[in-house]
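To start, the structure itself, in structure tokens.
One protein chain is absent from this view; the other protein chains keep their places.
Chain lettering (A and B) follows the sequence in which the chains are written, and residue indices restart at 1 in each chain.
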Amino acid sequence: MSPGFDAVVVGAGIVGAACADELAHRGMRVAIVDRDVVGSGATAAGMGHIVVMDDSEAQFVLTRYSQQLWQALRPSLPRDVEYEQCGTIWVGADEEEMAEVRRKQKYYVARGLPAEVIDAKALKQLEPNLRDGMTGGLLIPEDGVLYPPCAARFLVERAQQRGAKLILGTSATQIGEGRVALSDGTELRAEVLVNAAGSWSGELTPGIEVKKRKGHLLITDRYPGFLRHQLVELGYLKSAHLVSGDSVAFNVQPRQTGQVLIGSSRQYGAEQKNVEHNILARMLQRAQEYMPGLGALSTVRTWTGFRAATPDKLPLIGPACHDKSVFLATGHEGLGITTSLATAKILVNQIMGVPSEISIAPYLPSRAPKEKVHA
Amino acid sequence: MSREEERHFDVLVIGGGPAGIAAAVRAAECGVQVGIVDDNATLGGQIWRGSLENGPAPDALHWLRSLQKLGVTELSGMRIFDQPDTGIVRAEGFEGSCELRYRYLMVATGARERFLPFPGWTLPNVMGAGGLQAMVKAGLPIRGRRVVVAGTGPLLLAVAAYLHEHGAEIPIVCEQASWGSLARFSAALLAHPGKIGQGIKLKRQLGRVPFVPGSWPVAAHGRERLESVEILRHGRREMIPCDYLACGFHLVPNIEFPSLLGCKIQGGYVQVDEFQRTTVDGVFCAGEPTGIGGLELSLIEGQIAGLTAAGAVASARKLFGSRNKAVSFSRMMDRTFQLRTELRTLPSAETIVCRCEDVAYSRLQGHTSWRAAKLHTRCGMGPCQGRICGPATQFLFQWQPDSVRPPTFPVRVESLASVTEHRGASALQQ
Partner (left out) sequence: MPDQVTLTVNGTSVSVPAGATVAVAVAIARQACRKSVTGEPRGPLCGMGICFECRVAINGRAHSRSCQILCEPGMEVSIDE
């Protein structure tokens, strides 16, 4: 028999951890379950960026709100979370991209997000290792990076300090009707069950459209000063936007250690964890096109991870359609770290029946499905 | 930018130590195209490492001459780091990277020393036993310097004898194995008269250098570099001023690349059949990665692998008898030099365990697996890719290592950017 819980969170990745922390903060008795260790799924694999994106109005609102929550949390974060407000520069390679830079800037500034258009000369000064011939870019000074597994651990520990119970090394085999069945044969009961199982959430809640989207990464040895800001090509959105096929985009990030983290790639239908040489090579070639000096840096390791992707690129945050006790907090694709805090806030608000600072409608699992575009 | 090159071989040998050289020579004698790759500037691996003073190791000379006479392609200063597809590996050198195609692959990647952490072990001039010997061979002046030799394994005596011969002052050789284990080992050596001869020779070379079983280092002291070593001997601590500490705890097989290839690993070693074939088609393994066995066994296994790959199966079979003998010696070594449990208590809370990332012992306690510790403390996330801290944490915490991903060794980003898959292509079709 299990002790009394008000909520069980399945998944101790960044999203589950944030939800557990918020639930405990609001006085609920929480159990967190994960079959591995804290922050071991996409949380361990991802780039750890906190970045505002404008693929849609709803995406902008969620990422901006969450970015502000991270900024407020920053003073409490321990050193090993390595939070760095390095800013993002969206780099432009031609006039068409500069037009997009200017459009983005207007869009962001109108919504209160500081954003500055920088010309080619200023870009070269800010990031001397970018190749010559870039036309300029958009600087978002409030974006940042952090080290996700330690951030997830920090949030879980905060929840534990308020009495939350952490159960590791056991999988949830079934959730629903106020019960979570565990692989060790036991069962947890609570009125509220949160499915924060990331790319595996579809296994626990049938019918939700969450698919694995594989990504590759590479991290170099320490080269302090090689890179100062997170850099993203404007084509990144085109890559993230594609709904089938493999794509790569230039996206590099400075870690606090001085290591350079190189991404990004996206694949549908690739479910094996192995590092695939073709797509890794393409990703690195793309990165070298923007920063030729990357080629000479020493690689320490490569790895892959699976993002949880939904058909309309927005996460599922709210009650599941089929079961009153199940709430979803999943489908964050490449924005899990960024939007974890906002996800927790608006999810727990819904659980407690109170309004949120932002509109919750675009993220509701019950939202009208757009045309099914998944392969 | 990397220079793109492609070479084709019937037999490609990874590792230029005794096993690799033996495999290459026997295969080449059968008339097949052979290449041998090694990351050092000259061939020989560790035990056959040449010295600045005397050139190649005497044992190795006739093998190396054969290699040259037979026209084996020597690719020195290159590291194999990936296998993009069956029949192809990629290698990186100082200037560029290239693709090497093969029909048969010989993995002869040897072994490395096992290091165990204790307070002060990160001080400059604390080195491996083989590590210090390698430095001396590369020109490090050692005459008149005081060197404490410690740890475990037959390497200690060999290194002590070498250093002594070159004028080092050796106050003590500390072997953690007990008198009892060593006595049993010596008795069992009766079955290996050649080894007894070697042992006597070493003892003579060492003269009056004290060899103390049942003793081990508990701390290294010094400010900018090593100044003294504290050892535990018969329950008492002794402080020994010295210039160097040559300390290694036997050997760990280099199984990272065969793991990447998908070869089955059993009990920490690459599983092979009687012809040194791994579980992966076309891939052989010889020498230390199949079991720490020393020079003789490496030479025999290398020859069996090389002969088999070249089709000389009958000749390979003829070596099975001598291999069995050598294997029993290697098993004896394993038992004799097992690590005692006291060595788990050596690190203090602040002792650094992961040297690349400076992760202290206290931060690692409480984690249930290598992976959890890696994620939350960065232990193992440095350039050594866990080669130093992995065996140490395996001994301290019984953690099992992670799966291996390319690159199996740090290489330049441009070397990985040049890797592409070749669907269906194999050396056979070339």
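Odds and ends about this structure:
As a working rule, a contact is a pair of C-beta atoms (placed from the backbone, for glycine too) under 8 Å apart; a residue touches a chain by one contact, two chains touch by 3 or more.
Since this is a predicted model, take the numbers as computed values, not measurements.
Put simply, the missing chain touches A, B once the whole complex is considered.
Taking the complete complex into account, B:Thr122 is the one of B:Ser66, B:Thr122, B:Ser178 or B:Ser328 that touches the chain left out. The hidden chain makes contact, of the residues B:Pro18, B:Gly130 or B:Gly306, with B:Gly130. The chain that is not drawn here is touched, among residues B:Gln46, B:Ser97 or B:Ser415, by B:Gln46. Residues 39-41, 46, 52, 77, 112-113, 115, 122-128, 130-135, 138-141, 224-225, 352, 355-358, 382-384, 387-388, 410 are the ones on chain B that touch the missing chain. Touch with the hidden chain on the side of chain A covers residues 221, 223, 257, 296, 298.
Operating definition for what follows: only the chains that are shown with their structure count from here on.
Separating the centre of chain A from that of chain B, both taken as means of CA atoms, is a distance of 41 Å.
Residues 36-40, 44, 80, 149-150, 153, 168-169, 218, 220-221, 262, 274-278, 280-281, 284-285, 287-288, 294-303 of chain A are the ones that touch chain B when the two sit in their complex.
By the touch rule above, chain B contacts chain A in their complex via residues 1-2, 82, 84-85, 368-369, 371-372, 375-376, 381-383, 385, 405-407, 410-421.
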